[in-house]
Structure formats: C-alpha cells, structure tokens
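Some notes on the structure that comes next.
Complex shown without one protein chain; remaining protein chains in place.
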Amino acid sequence: MEQIGIVSYGAHIPRYRIKAEVIAAVWGKDGDAISRGLGIFEKSVPSSDQDTATISVESARAALKRCTLNPAEIGAIYVGSESHPYAVKPTGTIVGEAIGATPNLMVADYEFACKAGTAAIQTCVAFVKANMINYGLAIGADTSQAAPGDALEYSASAGGAGFIIGRTNVIATINDTLSYTTDTPDFWRRAEMKYPSHGGRFTGEPAYFKHITNCAMNLMQKIGTQPKDYTYAVFHQPNGKFPVNVAKKLGFTLDQVKQGLLVPYIGNTYSGASMIGLASVLDIAKPGDRIFVTSYGSGAGSDAFDITVTDEITRLSRNAAPTIAEMVADKEYIDYGTYAKMTNLLFWE
Amino acid sequence: MKEGVARFWREIPQRYNFMGNQCGACDRVFFPPRESCPHCRRKSIGVMKEVKLSGKGEVVTYTIIHVGPEDFEDQTPYPIAIIRLEEGPQVTGQIVDTPLEDVKIGMKVEGTFRKIQQDGHTGAIYYGYKFKRRR
Partner (left out) sequence: MRDVAVIGVGLTKFGELWDKSFRQLIAEAGSKAILDAKIEGKDIDAMYVGSMSSGRFVDQEHIGALVAEVSGFSSLHIPATRVEGACASGGLAVREGYLSVASGMNDVVVVGGVEKMNDVGGGEATEILATASDQEWEAFFGVTFPGIYAMIATRHMYEFGTTKEELAQVAVKNHANGALNPYAQYQSPISLESVLKATTVAYPLGLMDCSPVSDGAASIVLCAADKVKKYTDKPVKIIASGQASDTLALHGRRDICTLDATVYAAKMAYKQAGISAKDIDFAEVHDCFTIAEICAIEDLGFVEKGKGGQAIANHITTLDGQIPVNTSGGLKAKGHPVGATGVAQIVELTLQLRGEAGKRQVKDAKRGLAHNVGGSGATCVIHILEAM
C-alpha cells in the first residue's frame, strides 16, 4: 500500500523571550512560584513586524529548504491559527505566493483554537489519499496574545510549524488519524474582542484531559497499539504540567514526552504547539521510530496521529534549516515595556 | 484606510520573492525588474527575462534610524542598510534579529519575510523583505 505521510517539515520561533518572573514582577506576583506552578519559565515574543503570516512563510520555506520539492507541485495549503492577520483574507494565499505555489492551488484558513494546524494535516492527508493532490502543506502558527495581568500572559506565545504531506519520499508515514470532538466552551474569543476568555479550572478535566485521553485511547484501540510501542509522544502543551499529567494518565513515560515538550522555554504557541513538538521529534528521529501525537483545541477537540519514521528521513537535509533546539537557544531577552510595545498592549486610538 | 491597493499588490513578486530580470544582451541582472537595460537600451527591448534573486548579499553601508516614519516608530532604533545582492543589484532594507553593535559594513545577510507596513488599522498589510545576518 502506498505510504502517505510527511515529506518535509519546517518551523519558526521568534527570537525574543520574556521571563515569567519579569511578567510576575509587574503584577506583584511571585515569579518563582508561578514558573514552578505552570512549568513555564519564559515565552517567545514576536517583534512588531512578525505575525502569523510571516511565521507561516518562514516555516514553509524551512520545510522547502530541507527537501528538493518544486513548490509549484504543492496542490493545497491550509493554515490553522487563532491569530490570522485578517479576519477575512486568508493567510494561506500569502504563504502560497511567498513560496511560489500559486496559482494552481487550493487554499483555505482554519480555526480550531490550538488544533487548527493538525486539522490541516488531516485535510492534506485526505486530499493526497484521494489523489486530488500530490503534495499538501499544513501549517499551524500563532502570535497569540493575552490580556495584561491575566494568567494566560505567562504562556501565550508565538511560533509555528509546517508539514509537507505527500506519498513520495515520505520521511514519516501517517499510518492513521482520528479525532474526538464535542461542543465544550472551555476557552473562546468573541469576534470583536482582542483577548480570549476562559472557564478557569473548567479548562482542565472536562476539556483538555477528557478530549486528549479519549482521542488517544480511541486511536490506540482502533489500531491495536499501546503506549510502550511508541518512541515518542507529543501532546498539546498549554503549560508544562498538563502534557506530563495526561501522558502519565495514558501510560506514557516522561522520557517519551521530553523531546516534544517545548512549552517551558517558548510558552504555548497555540496552533503551533503540537506541530512544533512534532518538528522537535523529527529533528532527532531515526528510521523505525514511532511517534504518537495528540493535539487539543478548545471548543473542543483532539486530533491523534500514529506516525512511523522511515529510512527516507536520513536523506532529508535536516540541517538545511534551523532545528527546534537551535531556535529555542537563539534568543534575546526583553523587558515588560518592550514586550508591551511589541505586542501592542498600549494603544488608545 | 487611505491607500489604493493595486500599487502595492503589483510589486508582490519583488517584495516576497526577489523577482528581478536579466538583460538578454549583456546578462546584467536588475532588481527591481526594468523595462529595458540602461546599458544596452534599445538592444534590450523584448529580450529582458525574468530571474529570481536569492536575497543573499552583503552590507555596503548602513544607518541606525532613531526617528522613524509613523509605521516604524515602534521598532526604533533599527538598522537600515544598502545591501549589494550576490547577483549585483543593490537594495535598501531593514536589518532585523541582529544586535545594533554587530551591524557592520561587509556583514553578510540573507532575506527574511516580514511585515513592512500597513495602511492603518483597517487597510491592507504589506509584507516584504527585510534582512538578517547570514549564518
């Protein structure tokens, strides 16, 4: 049977960082306690000239640098985000133009909170499987923002990753995928509002944990696998505690989860989160490694993937673009005032 | 919102992808693309061909802008440089992701995709090239 999966991947994490303790000091809180409680020490901040479109373009270009695909062969681009630059006018067309994939191209933007990017992967897999396209590009990226003084201020960050999906030169097959979806209002943003609202502790058990757990168990049951069959596991990471807890609940170990856990150092990149986690695993994965990914998006739903790394990964020029580890390490700290300026916290007209 | 969009849409291939052109008579490369070659003039009419530049180049001169135009005020101080692209043409562009004290004549750079400007809060966003230090 033809193998459909990831042909290449790329990511982008903006360079600026602000420490949780610096934010805490502004609001008179105990930064140390907050960092330890959330499992987040610092988060990435986009400069004012970066947005979801620029991060998506950088991610897509990185993916193209690693392989030899002619971008004109990409037949579809789906970009998932909760911070698309325009409410109406897709990010996908900007990416398409910037990588030379236009005009013979299907494009749409997705929104499903933090799992919009993995939904894009599912779409591209289906189009390739249906032989409607040879290659698809799925991107999850965000420059998520939080209201000043809100708990989310410590985690809402910026970053993204893109995956080229196809059936030729596949470096990691996507063996199966399924989702678990309900109408659960744990976290949302009304259309005219600048910042999201959330249900506090309601975002835990009835939301994140319920959907990831059920989705993961359903997929493993369907394909007959167990946690110990996997080399790596990647979960959505709104903070440093939830993914570790859900992994434990499901029977995965910290060792399996470590490589794909970036939130302590870059924060929650929302639609980029699970995607960047997967990219981080692919940076070091070897042929034969098996990866289990379960994303989560508020509103609510999870997408789970069973992935096997192929020999082809050794032929991918992984060093042609920065790895997640390199981007995490390439950083410059800023203070709260600069953060406020860059994220446009101060405006009056 | 006060600007017409066509003017900026027209130059997307240049701003996003460094699309220039080359004179069929003397092989000189131009960016942005020209209707004719200033060296060959009439001999170049009809033989200019499209060419994609790499965006890689070197800093020829620079300044650090402290008082910027309205759309750039929140990025000051920022470096602006004249960069000689590897194919020959020179461009003016902002340098990003580089500490100010590291910006030097001769520094090697490569293009990166950023927001350049926007037409207020309701108008279009214009993306294009900026430059960062080349690894």
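Things worth noting here:
Lettered A and B in written order, each chain numbered from 1.
Please note the rule applied: contacts are C-beta pairs under 8 Å (C-beta built on N, C-alpha and C of every residue); 3 or more make two chains touch, one makes a residue touch a chain.
Small disclaimer: the values here were computed from a predicted structure and weren't measured.
Note that the absent chain touches B when the full complex is taken as a whole. The omitted chain makes contact with just one of the residues B:19, B:37, B:81 or B:107: B:81. Although one chain is not displayed, chain B still touches it through residues 11, 32, 60-72, 75, 77-78, 80-82, 90-94, 105, 116-117, 126, 128, 130.
One rule holds for everything that comes next: only the chains that are shown with their structure count from here on.
Those residues of chain B whose C-beta lies close enough to touch chain A in the complex are 12, 16-17, 74-75, 96-97, 99, 112-116, 125, 127, 130. Those residues of chain A lying in contact with chain B across their complex are 15, 47-51, 53-54, 57-58, 61, 85-86, 94, 97-98, 100, 332, 341-342.
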